[in-house]
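Please see the structure below; I have some questions.
All protein chains of the complex are present and in place, except for one that has been dropped.
Note that the chains take the letters A, B and C in the order they are written out, and that residue 1 is the start of every chain.
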Amino acid sequence: MIGVGPGGFVRYLLSMLAGPLIWFIYFSVIYGVVGFGGAFGFAPSGIRLFAWAATLAAGAALILLLWYARRSRASIEPKGPRAVHEVAGFLTALSLFAVLIEALALLIVPL
Amino acid sequence: MSDFPNALPRPKGELAELEAIWKLPRGPGVLTVVNNTYIGLAYVATALLFFVLAGILALLMRLQLAVPDNTLIDQGTYNQFFTMHGTVMMFLFAVPVVEAVGILLLPQMQAARDLPFPRLSAFAFWAYLIGGLFFFGSLFFGLAPDGGWFMYPPLTGTRYSPGDNADFWLVGIGFIEISAIAGAIEIIVGILRTRAPGMTLDKMPVFAWAMLVFAGMILFAFPAVILATFLLELERAFQWPFFIPDKGGDPLLWQHLFWFFGHPEVYIIFLPAAGMVSMIVPAMTGVPLVGYRLVVVALVATAFFSFGLWVHHMFATGIPELSLAFFSAASVAVAVPSGIQVFSWIATIAAGRLRLTVPSLFVLGFLAIFVIGGLTGVMVAMVPFDLQTHDTYFIVAHLHYVLIGGMVFPVFAAIYHWTPILSARPLSERLGRWSFGLLFVGVNVTFFPMHIVGLMGMPRRVYTYPEQMGWDWPNLLSTAGAFAIAAGVLVCLVDLALNFRFTTTGSAGNVWRAGTLEWLPNEVYGTRSIPVVSSREPLWDDANLAEDVRAGRYFLPGASTGGRETLITSPIHADPQYLLQIPGPSWRSLLAAAFTAAFFLLLTVKLVVPAVACGVLAVAMIIAWLWQTDPGANHPPVDIGDDLVLPVYVTGPASHSWWAMVALLLVAASLFIALFFSYLYNWTVSPQVWPAATGQRLPVASWPAASATAFMVGSVAMAFSGQMLARAREYGDWPVRLGIACACLALAAGALIELQGHWQTGLRPAMNSYGALVYAVIAVQCQLVAVAVFMGLYTIARSAAGMLTPVRRATFDNTLLFCHYTVGQGLLGLLIVHGFPRIAG
Amino acid sequence: MPRLKIAIASVAACAIALAVGAFLFAWSGLYSVAASRGHWAVLEVILEFGMRSSVRTHAIGIDVPELDDPALVERGAGHFQGGCAPCHGAPGRSSSPIVHAMLPEPPDLAASAPSWQSEELFWIVKHGLKYTGMPAWASQERDDEVWAVVAFLRRLPQMDAAQYWTLASLDPREQDIPIRSLAQGGPVGTGLAACSRCHGLDGAGRASGAFPRLDIQTADYLFAQLQAYAAGARQSGIMQPVAAELEVAEMRRLAEYYAAQRPAPAQIPAESEDRLLAIGQTLTTAGLPNQGIPSCNSCHAQDPALHNPLYPSLAGQYAAYTAQQLALFKSGGRRDTPAAEIMSVIAERLTAEQIDAVSLYLARLRPGAVERATP
Partner (left out) sequence: MEAHQAVLSPGGSDAETIATLGWVMFAGGSAIFLGVIGLAVYAHLGGETLRRRLASRRLVFVGGVLFPAVTLTALLTYGLILTGARLAAPEADALRIEVTGEQWWWRVRYPATGDAPEIVTANEIRIPIGRQVEIRLASVDVIHSFWVPSLAGKVDMIPGTVNRIRLHATRTGTYRGQCAEYCGAAHALMAFYVVALEPAQFEDWLAGQRQPAAGPLTALQKQGEGLFLSTGCNGCHAIRGTPAAGTIGPDLTHVGGRLSIAAATLPNAAASFARWIRDNQHIKPNNRMPAFRILPDDQLAALAAYLESLK
């Protein structure tokens, strides 16, 4: 019964919340560039390109995470981590869904 | 389990000592009580009082709207009523009541003796009670705010709201939010650090998960609205134009900040209620929750997605369509996690046999009403449909379905469900059924017609309507329904009066045969001993658990250190780490709350001198209160059973106070991010008041350089001081004190240099929105520096009093953390204020 | 415990006995309420002490405005002569023997005023003093008038009779106003004595702006104001007592008398800023539509063809007076007559600077002159 330090906790927290965090950063980026891009003097086509690039990056990162979660699910310690990996996996999947429907918005609505 | 940590029989007098240590103070001292059960119960009762008061306002409004062209209530009073109804329900009922249930139940669910900061809970409660009563009292003097609970400027600026009414909202609510944040920090540290041994994150009750998510959301959502109220109050009091378009401000900035708080707020209210339901359904069906991990996923995902919805409330403001589309999509994304929870409950009902008790009825009623509210929620997430229904009675119907369905019904279910652990007898099933029936019928009769009248074109917040609109019959029906709701609430109150008999010895007990730890025998000190947990429903898996716990076979069966104490465990695996000595009853936190409340309220009515006097007294009381904390390793490590010897004092990252400080700094960081957003936002809207357009001179680079240097010197001095503290036996205390004093001076110098740098260029905050924002960044930094200096002086005083040693250094560690954060934010602020105008022009 | 109970019971019994005794004493009528004999010395000291303490405590928190304004002193003096001197006397003239027999005797204010702070005097004049015969101010909404009396009282101790009469009755040669004005006023009636003490026989008021000009107004307007004062609808502790004494027919005669006076030309204030005058001109001729302020001329037209007798003429009125009335409209001190309901809505939208500017501008206009908006 040895304690786990906060370094460990932060690592756990991040590994669990990585998916939603990526979604949130992604969301802030596309909202920011669409909302404020004009003020910075970006051209509409540039803004769209940027938003698509962000979408692809976020999607790729989330798929990578899903793969990682799946790989490490079977492995290691008996208590705690396994649940964390499972929760993290589901959260990443939901975040991926959220990114995909943002892409839908980007696809359908013109700037 | 065959081997127990502690052997029987327990020594004579152990139990008596435990009882003596935790007992309720006598006489007027009863007000100083800090035990989570007493404070939690008083907290819940106060929240219910505000629920009833705000409900009475709703009834009066329904009377006015019962018939067209009614003259019962004049427009001014009506506008105050709907503003107060919304504000009181949101800020004085919904958030406090779930926080209160958390304070009341969490230690029991985790088999902790109490929360880690009991005086902080008491402080939050008293501040809320006193502040809330005065805030509500403003109604009786015609001083109640009348700008709507959302307080949109320019209507709430001094030009269109010249009286004190709006200030009551800004100051009163700002204050109550601070109390809510205090509670949230308490809950986070409580959940992460005071769980029973073995209660890993995966075995935590769903309610604890929900409260953890709830408290986490408060840390990020509330700072935005605190900043918004701060900015609007600056605008009202000193004409700093953040929201005035003529001077480069923008009324929409307020809406962004307000709804960045306001939309998560709905989930802040809903998630704990959903957590309660996820506890009640398994208890009533007798089987574990189906899809526990999915429900946890749903709670966490909801928390995140809800921060991407705020523009949902601003679809009609003329924001670009693509931005609206992003928020529309996010609104759809957030619906999925709610679906997970609904189906998890249905699956659990299918897995077991649902007993149709009163709590079950309320849960089923919740399910029906909440699903309707969720479906209309998806409808208004569609931008075109929202443009028709926004600010109409359709939304009134939707939000009441969501909030009453999603929050009030679960709270009533919770009242009926958990009363037996606090009361000598459970509530009446017969009265409970009446209450449920009246509420269920009443809610639907009141709010369903509102969907229709909204589609018939009736806007919100109108005190009257003309006869020929055809809105009369749905309104009459709604009024009738409102009285059915009132009757249902009344029946529940009668039930409580007849049957609720509060006790800390010999409660009605586990009447539902539930499986979680709050159903262990609970006394004034919590459970007699702290069990080792190996499943989510320990009471189902170990039939003798209650008896063994009561007999004292598990950890910590007595008061090892001779005072109040609880077990601190690790955040993930819940391994025992140390024994926390927690403070008992005190007048200090109570008086601190009273004087803090008085300070804010007197300031509102512009009685500056008494306000300052109360502020000074409040600070004095807080110092007196803190002075008793950080007791140091005043007791040798103790054996809590099973040869487990735990220290009674730790410092650094393992300490609970370190965790609380980190949580507090997260609050400060989110406030700063919101401020940075405001700065950027107003620039995009009105670049014409920025230096590039006005020719306003920026301070030459040596000013920010000097300021940054001063800040960094502060950080270095604190770090030096920390080194010296570790070696105090060699060098004595003087280098430590000197280091802290230097750090204080450097921080103050850094802030003042920055202030002077801008002042000497001729920039003034009232000039335009640029000036206002620059000085707002400085003002927020000055607040931090002031607190840091205050903490520094306090730490020096502790050192001088011999209360700071290389071992006993928790006070210093907190100050150190705070100072480093202050420096970090200060540097970031300099970078923004001096860098951005140079880059963006 | 029993001892505590006994103690409480004894105290209660004593209290009851005292109350019964006091009642019996009062009922018996043995106490004399005669004013002829004065108070016992001890009682007098206690009463004086109580009164002084009460005034001191109640005056806490009252902010004293600037009291050196000559217009304030003049207005105070005008009221003093009619409202205060009969009991308190005035420089060069002691009060009547009847007043000497009052208990307590009204003090000679030249001697006693210096023993009070300005805020205490204000409180006494506004609220009066119980059991002494000192009345409260007739209108509780007109603090500005009360301050005028205080301003006068501050000056009173240094005043000799001649100075006093200059202030209080316009002209030292008119000390015998009642007789002379009756002769001059002919059928106007005795009321003119009271009017002319402040507004002058020609209705030109006073240059300081302490009293408004009446000569520029129509009879209808003046008559309506007298009626509003008498009924208390237009609030004033100075004008209400005067107006309430007048018969309706007398009001009409006085209104017509003053309306018939030939308006004197406007008195141009010596120095005034061009910037203020420009603001004043804008407000007078065009208003400020963005702030919801219509032009003055839209109601107070100077064009005789458009002049509405319901509204006063403003051209040539003293700036100090116009400004003071606008401030009253703005603060709610003048809003109970139908006309004031209109003006107060507009005055609320004026800033202090705009009030000064428009008052100054209007004061410079020739009464009856036509002033149109410059396109």
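What we mean here is this: a residue touches a chain if its C-beta (ideal position, glycine included) is under 8 Å from a C-beta of that chain, and two chains touch if they have at least 3 such contacts.
The structure presented is a predicted model; accordingly, all values stated were derived computationally and were not measured.
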item	value
Contact list for the unshown chain, restricted to visible chains	A, B, C
Among C:Ala26, C:Leu43 or C:Val345, the residue in touch with the chain that has been omitted	C:Val345
Option from B:Glu17, B:Asp74, B:Asp541 or B:Asp639 whose C-beta touches the chain left out	B:Asp74
Residue, one of B:Trp169, B:Tyr465 or B:Tyr679, that touches the chain absent here	B:Tyr465
Touching residue (missing chain; options B:Ala182, B:Leu234, B:Ala273 or B:Ala329)	B:Ala329
Contacting the left-out chain in the complete assembly, out of B:Pro251, B:Gly432, B:Gly515 or B:Pro704	B:Pro251
Positions on chain A contacted by the hidden chain, ascending	94, 97, 101, 104-105, 108-110
Absent-chain interface as seen on chain C, which is shown	287, 289-290, 292-295, 298-299, 301, 306-308, 310-311, 338-339, 341-346
Residues from chain B at the interface with the omitted partner, ascending	74-76, 79, 146-148, 152, 154-155, 160, 245-246, 250-252, 287, 290-291, 294, 298, 316-318, 321, 324-325, 328-329, 332, 335-336, 339-344, 346-352, 354, 364, 367-368, 371-372, 375-376, 378-379, 381-392, 454-457, 459-465, 468-469
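Here is the rule we go by: only the chains that are shown with their structure count from here on.
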item	value
Gap in Å, rounded to a whole number, between the CA centres of chain B and chain A	27
Distance from chain C to chain B - Cα centre to Cα centre, in angstrom	56
Contact footprint of chain B on chain A as seen in their complex	1-9, 12, 16-17, 20-21, 23-24, 27, 30-31, 34-36, 38-40, 79-80, 83-84, 86-87, 90-91, 94-95, 97-98, 101-102, 104-106, 108-111
Residue ranges of chain B touching chain A (in the complex, touch as defined)	192, 197, 200-202, 293-294, 296-297, 300-301, 304-305, 307-308, 319-330, 332-333, 336-337, 570-573, 575-577, 644, 653-654, 658-659, 680-681, 683-684, 687, 840
